[in-house]
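Heads up, one of the protein chains got dropped from this complex, but the rest are sitting where they should.
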Amino acid sequence: MLDVRNISFPPLFSDLSFSLSKQEMLLVRGTNGAGKSTLLRMVAGLIPPPPGVLFWEGQRIQLSTYQQNLLYSGHSLGLHPEALLKDQVNLWHYHYRVEKKAIEKALHIWGVASFDNQKTAHLSQGQQKRLSLSRLHWLARPLWILDEPHTNLDAEGRKIFEDALAHHLKNEGLAILASHEKLSGIREVFL
Amino acid sequence: MKFTLARPRYFLKVTNFLFPIALVLCMFCFAAGLYSALITSPPDYQQGDAMRIMYIHVPASWMALFCYGALAVFSLFVLVWRHPFAEILAISVAPIGALFTGLSLVTGSLWGKPMWGTYWVWDARLTSVLVLLFLYAGYWALYKAYAHSAQGIRAASLLALIGVINLPIIKGSVDWWNTLHQPASITKFGGPSIHPSMLLPLGLMTAAYGFYFLVLFIIRAHTELNKRKLLVQKGLS
Partner (left out) sequence: MILRELYNAYLHKGSLLSTFAFFALALFCVSLTMGPNETLLRQTAPGLIWILAILTIFFSTPLLLKKEAQCGLLDEILLHPSLTSTYLLSKVTAEYIFIGLPLALMSFIFSPLFTLSSGETLALLLTLLIGFPALSALGILGSLLTLNTQGGGLLLSLIILPLALPLLIFGLSVMEITRLGLDSFPSFCLLMGSSLFLLILSITAGSWALPFAAER
């Protein structure tokens, strides 16, 4: 499904190639500053990749169409700095054209539904991360690109995340993760 | 391969060859130009000896515009082709352009005092040249504000390209608006409206400014090249 051919970002990495098919997951490992986030941002097209590097379903990608296949979650959580939780739901609703019901259901799963009238910026780091990751449940995209999804999550949060990931892969999804966690039985790329 | 001169090695070769020539020609033209401008050329029948400042003012203004044009072309190369060598050329040319713009403004206002009775007046030509100076300043400030020069140069290049609209405004300002500033008297229909005896010193001074630009430009470009080489070497060791 996804082919990455000879991707380079001097001086961090050069001529890196990998491919990913349905139900597969790839773990990007590396020390701090090795370029994990940069690689992920490039695969997501946030740093414009040179032409002829990314291929989706065997075709050379057209950036904005390709991006409709992916769910990117980076270090910045994508939460509006001034929003109450219900405002954030509205904003997502306008931005992604997703039903509010679906978002609220996801918030229940992640256990952050009860903070309706609180500013998201005032929630704890872990709660903010949960809120941000709730998009795994309401945004249906085949390719997940997740940068350090485990950060700040407690045991329960990780469980929710692992379940979501397993479910996603079972439903023919693809995932690229950058993480320091030890996950067994997964293909890895070292930077 | 496409831009042979744009490869640093060739650029160094060519400019090392050009540099002494430009230096000598620059000094010669300055000497000859100043001599003929200040001593042998006749005073203007209207403006008297005060118009001799024209020989300093006009070439400076031309060079200011020329430098901005060059900056815009290099910026285009930076943005579209991401040519690393164009970055070096662009940041070499920008301060020189600012220098000429400043010189043009200062000599212009010195000329304005005896002619118009004031150092400064907000007419279209003066304002648009002042904007040119601000564009140079903004370009440099934006470039320097970035921690990574590779990012800074791209932001600044975009600004430089937007600023290009100012060039035709400067050019047209004396013709479109009725201003105090006199229209250009070099290129009128039916031959120049300026006497040949004045054209010679003007030409010499323009050549002098041009070679002076070349000298400064080569020095700045070499410095910038060496700076980057050093950075690369440090990065490797």
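Labels for the chains are A and B, by order of writing; each one numbers its residues from 1.
Here, a residue touches a chain if its C-beta (ideal position, glycine included) is under 8 Å from a C-beta of that chain, and two chains touch if they have at least 3 such contacts.
A quick note: this is a predicted structure, and the numbers were derived from the prediction, not measured.
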Original post:
Which of these, A:Leu70, A:Ala106, A:Leu131 or A:Leu146, touches the one chain of the complex that we don't see?
Top reply: A:Leu70
**OP:** For the chain that's not shown, point to the residue among B:Leu135, B:Ile170 or B:Ala207 touching it.
**Re:** B:Leu135
Original post:
In the full complex, which of B:His57, B:His83 or B:Arg154 touches the chain missing from this view?
Top reply: B:Arg154
Subject >> Residues of subunit B in contact with the chain not shown >> reply: 79, 127, 131, 134-135, 137-139, 141-142, 145-147, 151-152, 154-155, 158-159, 161-163, 165-166
Subject >> Interface residues of subunit A (partner: the chain not displayed) >> reply: 41, 44-48, 64-65, 67-68, 70, 72, 74-83, 87, 90-91, 94-95
